[in-house]
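Only a portion of the chains appears, each positioned as in the full assembly.
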Amino acid sequence: MPNRPFVDLFDRSTSRRRFLREGGLAAVVAGVATACKQEPAKAASSQAAPAASGQTGGTMGANDTSKGASELAAAQAMDAMHEKGIKAFPAKTAGLGNQLLVPRIENGVKVYDITAKKIQWETEPGHMVEAWAYNDQVPGPQIRVTSGDRVKVILHNQLPESTAIHFHGLELPNAMDGVPFITQPPVKPGESFTYEFVVPNHGSHMYHSHHNSAKQVGLGLLGAFIVEPKEKTKDDTPEVDQVFILNDGAHGYTFNGKSFPATQPIVAKLGQRVRIRFMNEGMMIHPMHLHGMHMTVIAKDGWPVPAPWKCDTLNVAPGERWDVIVHCNNPGTWAFHCHILPHAESDHGMFGMVTALVVQA
Amino acid sequence: MPNRPFVDLFDRSTSRRRFLREGGLAAVVAGVATACKQEPAKAASSQAAPAASGQTGGTMGANDTSKGASELAAAQAMDAMHEKGIKAFPAKTAGLGNQLLVPRIENGVKVYDITAKKIQWETEPGHMVEAWAYNDQVPGPQIRVTSGDRVKVILHNQLPESTAIHFHGLELPNAMDGVPFITQPPVKPGESFTYEFVVPNHGSHMYHSHHNSAKQVGLGLLGAFIVEPKEKTKDDTPEVDQVFILNDGAHGYTFNGKSFPATQPIVAKLGQRVRIRFMNEGMMIHPMHLHGMHMTVIAKDGWPVPAPWKCDTLNVAPGERWDVIVHCNNPGTWAFHCHILPHAESDHGMFGMVTALVVQA
């Protein structure tokens, strides 16, 4: 495409802007367009930089290699598929997992009813999968309590199999550990079982099935069990507190039960602190890569790390939880994805384990 | 199963107790039954809690969903398979790996004879595999020395292939490194080779084949080489010191050469400290999850970590060693398994990478 007129490039550039405004992402990045315009101030200015630089912060130019028309058409067809996916983000689907579950209080005890049953779950627009879910959500509803709370979790089993709940990370009395035939009988179809305990160690924990678990957790019987400390530190009161559950089982590559473009972006304002609680409920590692800003690791499996450390790619293995803080000091829409690239992109565009952290100026 | 009589539930609960008493696990958990009865004191007491709570620390109840008889039968058949596996734990098999090898002393040198040969190895009851083993054990016998010791390891090769021993983690003179064609000739079938050295850096190390190693280590030519420091700290004198070798090759998913239910539980008394030396000799990561208590990581590859950190799920990659301390402050039989769930459980019950830490009150 030699001698491509500049206006054409500019058109494409503005088309992109138009897309961002019209697409689903537009709403969440409203504050960002301005920020983008400010960016060139940070970039090296140079007399060599053409005028377009001011538009995108970068410069598109033609070069001297001729390409065949059919090759270019194929390339554009591929680009169109990629663009379509991003334009759809964040796509609407039926159902949202990880919704905060408000307990009922009985005699000072926080009581949570958790019903396990088979449902249909939409992981991305039009893609329905069979899920075994807690309270019709994948991940199950978020339980959030404080160390020392008296809690009762009543599991109602409406599944065709027996099940049980293990509170992964909580240091409970043995009888509450949720492992059938070791700490309790299995909870058969149609039965219920009540777990009751005083909430012990704080941190980012999980609850999930511990019976036929490769299948049951794989199908969705999992959720976040967040324990706040009695005395909160600065890291316990961030502006944004985000549970981020990774999975890779029967439902494909998902974040909080959804695949791109149906994943939910994390949205913060410039200067805010975002706490992300990564939890891996899958069978594979997922090294999570954030663009544009680093993550400061503050806790492993709920335990504060002795010396916080920084990274931009955090390897999260099955069963692990990692808490990080992101200081949102860089405005824009930042890709946030698993860096095992086949979990995130194909010839047909981004999919699976992709979302964005949007920092609004 | 509506209106299920309470006595039925109680029966099942006591059946479980009876099982634990009669099954193989009963012997090691003798002290635990009492502890279980004490647990409810830790749990939140509530007027709403039914009487059964005192039995298990939890409450089994019926709920209002009717289930078909055939579905329930299928669920019970699955439960029976799961129960059978747990009832069999710890199952007896022929042969135990990782047995301490007592050296003979010659002129102040600790001399270890290691014979590599092909054997049959029972990984779980009735499941025999071909193994290439050191001294008829998988893992090979445990070598345990102290920094500064003068050591001779005499490898006798009775295999159909050449071989050699690499002392993984030990900072030896190059000629003792055990890599055929780089540091020594291969040790051919029928030959022997003597490694001799002053033991250098302490820590949890390994010895294994470094010739055609994907096959030879995969078949079992591996063992623990523990080097005690000259001056011991508190962490070097725990009540229980457990080598824990993970593998996933030709022999399936194993801990110290055995698959559940033939894996060996770790047994400690309440208040004791258990040091676990994880070593991965396989091809995959294994995030090891301990229930009920956390692990404090004290060393990586034999080197003390600058600041010990806590976790309940520790990702162990091939070739890595991680030393952890568990303060056994929570009585009970605690599941301890790889959290890649398909390495630990199937429709037929737990298998492979599952064991238990039993804390006796």
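Observations on the model:
The first chain written gets the first letter, and so on, giving A and B; residue counts start at 1 in each chain.
Rule of thumb we're sticking to: a contact is a pair of C-beta atoms (placed from the backbone, for glycine too) under 8 Å apart; a residue touches a chain by one contact, two chains touch by 3 or more.
Remember, it's a predicted structure, so these values are computed and weren't measured experimentally.
Because all chains derive from one sequence, the complete complex can be expressed as a copy number, which is 3 in this file against the 2 shown.
Quick note on the criterion: only the chains that are shown with their structure count from here on.
Averaged Cα coordinates give subunit A a centre that lies 33 Å from the centre of subunit B. Listing the residues of subunit A that touch subunit B in their complex gives 106-109, 111, 150-152, 156-158, 160-162, 166, 168-169, 171-177, 179-198, 201, 210-215, 217-218, 283-285, 300-303, 305-307, 315, 317-321.
Against subunit A, in their complex, subunit B makes its touches with residues 1-2, 4, 12-13, 15-16, 19, 32, 35-36, 39-40, 42-44, 46-49, 53, 56-63, 65-67, 71-72, 74-76, 78-79, 82-83, 86-87, 285, 287, 289, 291-294, 307-313, 315, 330-335, 339-342, 344-347, 356.
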